[in-house]
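Input: a single structure, listed below in C-alpha cells.
Every protein chain but one is kept in place in this view of the complex.
Letters A and B name the chains as they come in the text, with residue numbers starting at 1 for each one.
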Amino acid sequence: MPFSILFVLGGARSGKSRYALGRAEASGLSPVFIATAQAFDAEMEERIARHKAERGPAWTSLEAPLALAETIANHAAPDRVLVVDCLTLWATNLMLGEHDSEAAFGALALALRAASGPVILVSNEVGMGIVPDNALARAFRDLAGRLNQKVAAIADEVQFVAAGLPLRMK
Amino acid sequence: MPFSILFVLGGARSGKSRYALGRAEASGLSPVFIATAQAFDAEMEERIARHKAERGPAWTSLEAPLALAETIANHAAPDRVLVVDCLTLWATNLMLGEHDSEAAFGALALALRAASGPVILVSNEVGMGIVPDNALARAFRDLAGRLNQKVAAIADEVQFVAAGLPLRMK
Partner (left out) sequence: MPFSILFVLGGARSGKSRYALGRAEASGLSPVFIATAQAFDAEMEERIARHKAERGPAWTSLEAPLALAETIANHAAPDRVLVVDCLTLWATNLMLGEHDSEAAFGALALALRAASGPVILVSNEVGMGIVPDNALARAFRDLAGRLNQKVAAIADEVQFVAAGLPLRMK
C-alpha cells in the first residue's frame, strides 16, 4: 500500500467519497465501508441501501455512528482497506448525543496509530463560508475543524478534493 | 492555444473572473464574453453595462441565462475564445425556472466536447461552508457541486483561484 492513513478532505458534493472509494478499490485489498450515517427514517434507509448497491458486492459494509475507534480497532487488517465516510457526520453524532468529543477524538487517534491495516477517512471542509448566525453551527464548525487538523496530523497522505479533482497537501 | 476547455473554480470575490479574462486576452484570439446573468432591474442593467465597459472594445458580449449549450455551439470557432461567466448563475437560472438540469448539463457537456474553439468556464465553489438551514440552498449546493464535477472532468485544464491566485488542479 502506498499509504497507512489517507485523509480525504473536501466540500459538499466535491466528489471526495467517490475519490476515496476509487483509492480503496485500486489498492487490491478487501474493501470495508464504515458508514457514520444513521438511518432515522425510511428515506435515509433507502438512500443508505442505494449507496450500498452502488458500491458493489466486493464491499463489506459496517455502521459506526458513534463507536468509530472500536470499529477501526476491530476490523483493520493487513489484507483489508477501511473507508470511513464521513468524519463530519461522526462529529455531528457526537455533538447531538452530547458525548465527550475530546475523549472520542483521542480514542480515534489511538485507533488510527494502532491500526493493523490501511484506513481512508473522508471529511468535509466546513470553515470557508461566512461565520454562521447560530451558536450551535459555530460550535460545530470549531469541532469539525479541530477533528480535521487532528486526523491530518496523523495521516501520511492528505488529499484536498474540489470538483472531483484531488490536490495533495501531504 | 494551451487548452481547449479551461475551468476556473473559486469562491466569491476570489478574483476568478479577472483570472479568466486575463487568460482569454493572453490567448491572442478574439474574446467573446457569455454572461449568464439576467438584468431584472435597472441596478443590474447598470452593473452589466459597467462590466462591459471595463472589458474594453476587443470583446464581443453575449447573454445566455439558459441557452448556454446552444450559445457555445453557435459561437465557438478556432479564432475565438469564449468566456462563460458564470456556471453557478446558470445553474441558479435552471433551478429557479424549474428546467431539467440533468438534460441541460448533458447538453452543455456535448457542446463542450464538440466546440470548434477554446472555451473558458468560470464557476463558484459553494460547498465549503456549514450545511445551509434551508432545503432550497442545500439542493442548490448539490446541483452546483455536480455541475462543477462534470465540467472539471471534461476540461483539460482546471484552476482553483483564491485571493486572486491560481492553483492548478488538472
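Operating definition for what follows: a residue touches a chain if its C-beta (ideal position, glycine included) is under 8 Å from a C-beta of that chain, and two chains touch if they have at least 3 such contacts.
Small disclaimer: the values here were computed from a predicted structure and weren't measured.
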item: Interface residues of chain B (partner: the chain not displayed); value: 10-15, 125-130, 132, 137, 140-141, 162-165, 167
item: Interface with the undisplayed chain - residues on chain A; value: 7, 9, 11, 123, 125-131, 141-142, 144-146, 148-149, 151-153, 158, 160, 167, 169-170
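Operating definition for what follows: only the chains that are shown with their structure count from here on.
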item: Whole-Å gap separating chain A and chain B, where each centre is the average of the chain's CA atoms; value: 32
